[in-house]
Every structure is written in C-alpha cells, then in structure tokens.
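A single protein chain has been omitted from the complex, and every remaining protein chain is retained in its original position.
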Amino acid sequence: MGVSGALARLALRHAHLLVIEVPGYWLTRVAVERLAGVRGWRLAVSPADADILVVCGSPGPELALVVASLWEQLPGPRARIDVTTPDLVAAGLDQAAAMLRDTPGQRRDSTARDGRGFDDAAGGDIALAHGSADRDGLEMDVLHVRLGPVLPEWPAGLVLRAHLHGDLIAEAQAGVIDAGHGPAGGAHVAGGDPSDEVRPAVAGEVAARRCDNAARLLALAGWPDAAGGARAIRDRLLTGERSAATAELARLRRRVRRSWLLRWSLRRVGPLPPDELARLGLAPDLTGDVWDRLNGMLGRAAVAVGGPAGVVDGGPAGVVDGGPAGVAVGGPVDVVVGGPVTSPAAVASVVSGWDVATARLIVASLDITALDVVTDG
Amino acid sequence: MAEVPAAVSGGWAPVAAVLLGALAVAAALLDGALAGRAAGVRSGMGRPVGEVARLLRQRRRTTVAADRLLWRIGGAGLLGMALMIITVVPLGRWTLFDLDVGVVWVNALDVLAWAFVWLTGWGANSAYALVGGYRFLAHGLAYELPLMFALVAPAVAASSLRVGEVAAAQQGLWFVVWMPVAFVVYCLGVVAIAVWGPFSPALGRDVAGGVTAELSGVDRLLFLAGRYALLAAGAAFAVPMFLGGGAGPLLPAWAWVLVKATVLLAGLVWLRRRAPALRPDVFMEVGWLVLLPAVLLQDLLVAVVVIGG
Partner (left out) sequence: MVTHLAFWGLAVIAVLAGVAVFVVNSMARASYSLALSFIAVGLQVLLLQQLYVGVLVILMMVMEMAIMAVYMNMFMGMNPAMMSMNMVHGARHALPVSVGVFLLLAAGALFAPWPSRRGSPPADVTAALGVELMGPKMLAMAVVGVVMAATIVSGIVLAAHRTRYDRFGDDLRRRRPADPQPGGVRR
C-alpha cells in the first residue's frame, strides 16, 4: 500500500461533498452538512470539486436524470450515497468513506469509465449564438443557461432558465423540477421531511430554517465565516441547544449589522416595494433591499427562537403567516412547518435585469422555504 | 544609502523557488488554521496537506469541446507568474535578476493574470467558468490602473525603477509611512491578482466555483497553488517597494525581508476571513472614482516632495 494508502487516508480526511437536496428533505441535507463538518469534510461547489455525491431524499424522474449526469462528472475517486432521513446520514457517510478508501474498487471504477467520457457526448460545431439588444441597447449574444436545480446555496428543486447577455439575466422562466411527479404534490413542497409530517411545528425548526437561508445569503455575499456562524446556529437550534443558539444568534446579528462592507455591498440590490411584493404574491416582510431582507431573516430567526417553545402560531413578526401565497399548496401542517410557499414565477420576475451574482443574492434573500409546484412551468 | 543588492548566479533560482514555495505553504497552513478555527474544527492546519493529497489522488477531467491547450496554459500560468515576479525581489544583498526596470517587469507580469485567469475560465467551455473569467477581467479593469500608479510612487521617490535601489532609498523612512495610499492600493492589487478573499467573485460559490468550476485533480492543485504563490510573491515584492527592504535591527537583511514578507502575507490571508466579496459591479466605481484619483494624488504628493526635497 505505502504511499497510495497514506494518500488515500489523508485525502479521506478532507473529502468534498456535493449535496443534492430533493425538495422537502432539508432536514436530511442539514444533517449531512453538520455531520460532514464534524468529520472535517467540506461542501463542494461543483461536481469537478466533489468526491462524494449525496442525494438527500428520493428524486423524481427529472432530478434522477440530473443526478446521473452529475455523477458522471465527478472526477473520481468517487462515492454516491442516497439518504432519506436524518438518522441514516451518519451510516451513509461511513459507507461513502469506505467506498473512497477502497482503492482497488476505485481503480476498477476508473478503468470502467475510461474511453467513454464526456468527449463523446456532443460532436460537431455548435451554431453561433443569436443576438439581441441588452439593457443598454447594445446588440449582444444571448446564451441560454439553466441555473439549478443543483447549485451551491440554491433553493432545492428550483430551475431558472435564464437568457444571459454576458452575465446579465435579460429574462428568465422558473419552474420546479419534477413538478408533475413526486410523492403527492403536498408532501413534495413540505418544509420538513415527509417523515415529520404529523409532528407539530417546532419554533426551533422555523428559526433554523431562517438561519440556513441567511447562511446561504452570507455565503453568496462572499463571507464564509459569517455563513459558517449562521450554519452553526442552525445546527444548535436543531439539536436543541436553544440557549447557546440564542446567544450566538444575537452575536451574529450584531456582527452582520456592524459590517459596513457587507451593508455597502448589499444595499440597493433587488429593491422590492410592498406593492410589488403583493403583486408577486411574496410575503410582505420581504420589503426593502437584500440588506434589509438579510437582517429581517435573522430577526425572524431571533423572534422564532425567543418565542414560546413548541408550536408557533402566527408569530409576532409574521414568522409563520402564510402570506398571500401561503395557502397555495400543501396541507396546513406543511405551511406551519415551513412558512410561506414561494411561486417560481415570482422568483423569475425579481431576477430579471440583474447580473448573475446579484440575482443569486436576490433569490437567496427571498427566504424561500418551499416552492409552489402548481403555478408556472 | 545602503548597498544595492548584487545579482547572483542563476543557479540560485531553485532556492528562490523553494523560499517562495515555503511562503505559499505557510500561507495555506495559516488559511487552513483560520478556516478551521472559524468552523470549530481542530484539523484546520492539516487541511492544505489533506487537500494536496486529495487532489493528487483525484483524476484529471475534461469537458465537452474544451480548448484544452489554452485551459491548461491558464491553469499552470499563475504559478509561473509568481516565480517570475520573485526573480527581481532582492533578498538582502542578493537578487537573481538585477533588472534596471524591475518595477515595470513586475507590472508586466501581473498583467499576465488577465490572460491566465480568463483562459482558465474560457478553456473549460462551461458557462459558469466563463462568467468567472469575465468577472476577473471586470475586476482587472478596476484594480489594474490604480495598481500601476501605486507602483509609480516608490519608483518616483527613489528616482529609479531598479527594485534594489528603491529598497535602498528608504533607509531613513519606509515608503509605507509617507505613501500609505499607494501601499494600500498595492495590497488590494496583490489580493486581486491572487483572486483572493474580497476579490474572489471570479471563483464564487454563486457560479459553482467560477473559473475553477471544471478543474479537478492536479489541474486544480496547480491553479490553487498559483494563487497562494502569487499572494506570497506580491507580499515579497512589497518589502523592497514599501517596507524598507532588508532594513531592521539585529537580524541580517535577508532575514528581515523574509520576516516582513511573512507578516504582510499573514495579514493578506487573514483579510479573507474579515471581508465579504467586492463584486465587480460595485467595485468598478470604487476603482475608478476613489482609488485612481487617490493614488494619483499620492503620486503628485510624492513627486512634489521629491522635486522640492
């Protein structure tokens, strides 16, 4: 074994995971992130960066195709695991570690893949892109790019078909992957795992969801430390360490509020006045720009965690008010667990006219819990 | 005036490369430790070692219709750039390449980052990677001119483009003391060339790793190593330009160069933990409307002092 064995052991201690969340399985995804972090593993940003592909939940037919194609893009050594509930995660990660450690097995996998790479996938020339006027009236190429469903810090299941001028989104259509399939539409958009359906909503879970969304926004803003802080609070909330989480959340809110650089970067990005929110069917507490919405998100987390333990019923800051879209789909239990349901059409509408980086910030700032599978396509 | 460093034989080049490598490794270890501390993981320091092992074990990959030649050139180019930059950085009494236009030499090399980073993004034939490449050029348009004018200030003050003479000209007072604006802008430029911290939107999570989205295995390792090496080379070049070269008590000159470079490098690494990303769409105006006028005023001030003094 010698060198390659030592290399494998060292490499295994720093594996990168590409986590794919099937809509409705966010608790499983969070468990993967937490337990992977404990092992010193990190989250991959793209298939090329990943050693382990983790599918959280059972994907529908469309997502299954995406997963298969991503699996082919993992460079290898590689391992794929499918986990459907949070308590299966630890075993799943052990299994992935064992697969990666199995050098002979990886070598077989590698030779089996040789000769049928992505080179064969497409041949010949690709036609010239067609052009159209961009927002400054310049004739520019249009590139059609599908954002999602698997992208770091991206709402589970969302697919945004964007027409790009350079990296400027001229227009976009949004949809949810496997919208027509999946286990009974209602459970599909549920905020919690299907296994939790009958359990009453826990305030800690609502707060954890806000922290998770805030972590995504902070990570997209390019501040990994603050994002890591928000994730740590999320994990504490979910493992029941309420008091520690409350204190850390207060510290994080102060830290975010005081960062003038973050404020400078997020101010005036993606402004949404109340009438626009009403028109798009978005929750009224999303008013303002991305900076306001980030602070609002953390504020809602603080309210939820500071409120009475157990079931939250229409919290003071509208934490669980469905909002105009909250009644769209899903049973009442889901709505209480998850909060409002966001329509993909609204997401597509708010990102048009912004470049990809700001559009990503705007999507993350919408504090999406669940996506409406009925409207839009 | 202290003595101006003398060129040594090219046989010493591997030593310079090893020193640069040591600085880059130190930067990676520190970054790993800081990241580990922030994430509450103990194994932080070991992270760079583990990452190297991981990437050495990983297979290289390619994409559909990749421009493989340009892609690989871009990925490996950053490391080459860093090595070329340190050839003109004097280590106390010695320098590899005693070029009388050393300052312009470094400037010409830092522009190569435009080519290499963009080519890495272009070659993969992937939308995310290409967006990342364009983002780097957008940053480049904002940081490059201020960086060039920041390098003008020490050269004017020393009335020389020879790096050794610039270092020797600040025996009394380090340039960083009376040209702080130029120093800060220079440091921003170094961070930007290394696609580091606040200047990493080209590698952003929002575009799945941007320029690096499709890199794996040894290709990714080369690109990432190039970034650390550039950060280290930039910190090393700041020592003769702004931080008094080898001047300092007790220790020999070469040791002071290393100490100063390490301290500045640590500061640049640490910066990543504190600051969110400066997206090109907002940084562009800062570059042209704040940094460029500020650094031009700095140059004017330096020129007036030099002519008046």
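Note that the chains are named A and B in the order they appear, and that numbering of residues resets to 1 at the start of each chain.
The rule we apply is simple: a residue touches a chain if its C-beta (ideal position, glycine included) is under 8 Å from a C-beta of that chain, and two chains touch if they have at least 3 such contacts.
The structure displayed is predicted, hence computed values, not measured ones.
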Self-check item: Chains in view touching the one left out
Solution: A, B
Quiz item: Among the options B:94, B:134 or B:196, which residue touches the chain absent from this view?
Solution: B:134
Quiz item: From the list B:33, B:112, B:218 or B:303, which touches the chain that is not on show?
Solution: B:112
Practice problem: Could you tell me which of B:51, B:206 or B:281 touches the chain that is not displayed? | Solution: B:281
Quiz item: Please identify, in ascending order, the residues of chain A that touch the omitted chain?
Solution: 122, 125-131, 135-141, 166, 264, 267-269, 353-355, 358
Practice problem: Considering the whole complex rather than only what is displayed, give the residues of chain B touching the chain that is not shown. | Solution: 64-67, 69-70, 99-101, 104-105, 107-108, 111-112, 114-115, 118-119, 122-125, 130, 134, 137, 140, 144, 161, 278, 281-286, 289-290
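Basically, only the chains that are shown with their structure count from here on.
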Quiz prompt | Intercentroid distance (Cα basis), chain B paired with chain A, Å | solution = 33
Exercise. In the complex, go through chain A and note every residue touching chain B.
Key: 4, 6-8, 10-11, 13-16, 37-38, 40, 45-46, 48-49, 51, 73, 75-77, 110, 117-119, 121-122, 126, 143, 145, 151-153, 164, 166-167, 218-226, 228-229, 232, 259, 261-262, 264-265, 355-358, 360-361
Quiz item: For chain B, which residues are in contact with chain A within the complex?
Solution: 35, 38-41, 43, 46-47, 49-51, 53-54, 56-65, 127-128, 131, 134-135, 198, 200-201, 204-209, 212-217, 220, 273-282
